[in-house]
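A single protein chain has been removed from this complex, and every other one stays in its place.
Entry: chain A
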Amino acid sequence: MDRLYGTALRLTGNPDDAEDVVAEAVSKAWSKLDDLRDLESMEGWLFRILNNSFVSLWRRRKTRDEVEREAVETSDAGGFSLFQQLHQPFLLWWGTPEQEFLNDVLQEDLQKALDALPDGFRVVIVLVEVQGYTYEEVSALLEIPVGTVRSRLSRGRALLQKALWHQASEAGLVHGRRPSDGGAGEST
């Protein structure tokens, strides 16, 4: 249940919708239990139902055009790379900034950055990176061309990395060390 909920939370970007999606998926799964051939494939089957429930909720909320418009209107982060930002000579004086960044970045900051992405970008990232979907599978589930999956992934990743960079700069993470008080990493 926790994994279903956690995945739904990242797909929808908010707790209320995540609960709705899981509840709908569980009741669908329960009513279709006879379709399940073997218990081994139960997990994949459940997640598939969850993803479909998410997509139908999403479609009720937003039309394809709206999602498309949001994606188009979002300013492009170019090929922004967090690694390149961190891997600069002046930062390298402090050691290995990219390693420290990964150690120090808060789970909460990652979640915030991911949830703040426009839906069209967030959803493909969660499907590919969290759930391990192939581009083909994402294309079939969302009914968008594979080329769109590729471009949303690449733009979404650049946006996500840029947001993380900003958060890290604000929290003082990029100088290798957070302010001595561990709780001070929270950014506004």
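Rule of thumb we're sticking to: a contact is a pair of C-beta atoms (placed from the backbone, for glycine too) under 8 Å apart; a residue touches a chain by one contact, two chains touch by 3 or more; residues count from 1.
By our rule, contacts and distances are computed from a predicted model.
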Hidden subunit of the complex - UniProt protein name among "Ion-translocating oxidoreductase complex subunit B", "Anti-sigma factor", "Spermidine/putrescine import ATP-binding protein PotA" or "Sugar ABC transporter permease": "Anti-sigma factor"
Residue touching the undisplayed chain, where the options are A:46, A:77 or A:125: A:125
Absent-chain contact - pick from A:42, A:102 or A:116: A:102
Contact with the hidden chain (one of A:26, A:57 or A:71): A:26
Residues from chain A at the interface with the omitted partner, ascending: 1-7, 9-10, 15, 19, 22-23, 26-27, 30-31, 82-83, 87, 98, 102, 105, 107, 110-111, 114, 125-126, 128-130, 134-135, 150, 153-154, 157, 161
